[in-house]
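As you look at this complex, bear in mind that one protein chain is not there, while each of the others sits in place.
Which chain is which? They are A, B and C, in the order written, and residues in each are numbered from 1.
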Amino acid sequence: MSDLTKERVEAAYAALATGDRDKILEYWSQDVRFQMPGNHQFAGWYTGLDDYLGKMGKLMEASGGRITATTLNVLINQEEGISVDIYRLDGYRAGAEEGTISPYERLQVEGVHQLRWENGRIVEGRSALFADGVTRANLWWSPVGTDGERTEL
Amino acid sequence: MSDLTKERVEAAYAALATGDRDKILEYWSQDVRFQMPGNHQFAGWYTGLDDYLGKMGKLMEASGGRITATTLNVLINQEEGISVDIYRLDGYRAGAEEGTISPYERLQVEGVHQLRWENGRIVEGRSALFADGVTRANLWWSPVGTDGERTEL
Amino acid sequence: MSDLTKERVEAAYAALATGDRDKILEYWSQDVRFQMPGNHQFAGWYTGLDDYLGKMGKLMEASGGRITATTLNVLINQEEGISVDIYRLDGYRAGAEEGTISPYERLQVEGVHQLRWENGRIVEGRSALFADGVTRANLWWSPVGTDGERTEL
Partner (left out) sequence: MSDLTKERVEAAYAALATGDRDKILEYWSQDVRFQMPGNHQFAGWYTGLDDYLGKMGKLMEASGGRITATTLNVLINQEEGISVDIYRLDGYRAGAEEGTISPYERLQVEGVHQLRWENGRIVEGRSALFADGVTRANLWWSPVGTDGERTEL
């Protein structure tokens, strides 16, 4: 079994980004549960890797790929099998004007992922956002744009 | 062309409740636009009668039919072709425990519909909720339940 | 006792704007209750004219006077002693940059006041906002600015 280290946390996210399922399963349990904060249409617990990957797909669809995630810090508690990574997101809704500050179109937040590891794999994750990030996430994920018109996802 | 009266407003809602499209079209324009308040997954502008009726269907699906709407008052401005009706909703999410006060499961709100009439038919409507009703509506329509688990609609 | 007319509703708001208490008391009851929508620090029921006028003062303080209210329509129900006026607000927080679209700094909403009249005076009022106006009002009234720093009121 692999030790829980900063490098292993980073490798788990790198595996996700490849989209290679075998690679992902080296770090993420088939039965992983993952919770998105807030009350928007994609908030709440996702159950199982497929459900979670589907959610990641929605994030890409919503942003039209115009989203960047940066890991700021990683913290490890080896004995309890827990990692926390602090991250920054900057993303647009697909079609949003470059540079807009409307929270309905632009998501600029910092937050944490808390991951619980068992036998070298992530079995549970949940996210929280600093400042008024959860309101911003609710607005960004909302089907309602700045002008009140709906965008279906 | 029919006069805009309290009775005509009430008849427009009664027609909706029948589900009879021909009946509905006596009061509602084929091209009606209707706006739900808030930022939840069913908020924003609906365009055209089919879109609006689909939204009404979602309300019934979400509540499993356990929802009651009461009209409290109707006000008319004949010259400007506008009516406002004040209403009360009391509804549960399907499967919610009877009597619960969790806003994630129970919607108890009062609000208004503002309707704009042209040639005897409603061409535009929008809704607003008193008190903290919009937050309550956001939570009620949320896929997230009191326990954080997701309910797909 | 004066009839409830569109002109009387407009005169009631005009009296408020004078700040002349005797004038105000021709239209507003000493014991008026008034409810602001949302869950922000100035939301909820205000009890009595002094409490309500204090709230109006907070609105002026928050905006540094940079707020405009426009009445769009007035509807009357004589028999039931109820008026509804539909209004538009456009306001800045004091010190906000002209033209900003951040909802933490700029309030652009439309809504209604429902007023209940007894013996020619307003005894109860409550407000509701269309679209995502209540979220916008919560953010505008928030002590938190776009940058997360606090502004005391």
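Simple rule for what comes next: contacts are C-beta pairs under 8 Å (C-beta built on N, C-alpha and C of every residue); 3 or more make two chains touch, one makes a residue touch a chain.
Given the structure is predicted, the values throughout are model-derived calculations rather than measurements.
K.L.:
Indicate each shown chain that the hidden chain touches within the full complex.
P.N.:
Displayed chains contacted by the hidden chain, ordered by label: A, B, C.
K.L.:
Of the residues listed, C:46, C:92, C:117 or C:130, which one is in contact with the missing chain?
P.N.:
Only one of C:46, C:92, C:117 or C:130 touches the chain omitted from view, namely C:46.
K.L.:
Which positions on subunit B touch the chain that was left off?
P.N.:
Within subunit B, the residues that touch the unshown chain are 100-103, 131-132, 135, 139, 142, 144, 146, 148.
K.L.:
In the complete complex, which positions of subunit A touch the hidden chain?
P.N.:
The list for subunit A reads 35, 37-39, 43, 73-77, 80, 82-84, 86, 111-112, 114, 126-135.
K.L.:
Under the stated touch rule, tell me which residues of subunit C contact the chain that is not displayed.
P.N.:
35, 38-46, 138-139, 142-145, 148-150
To be clear about the criterion, only the chains that are shown with their structure count from here on.
K.L.:
Roughly how far is subunit B from subunit C, going centre to centre by Cα mean, in whole Å?
P.N.:
So the centroids are 25 Å from each other.
K.L.:
Would you mind listing the residues of subunit A that make contact with two or more other chains?
P.N.:
As it turns out, subunit A has residues touching two or more other chains at 139, 142, 144, 148.
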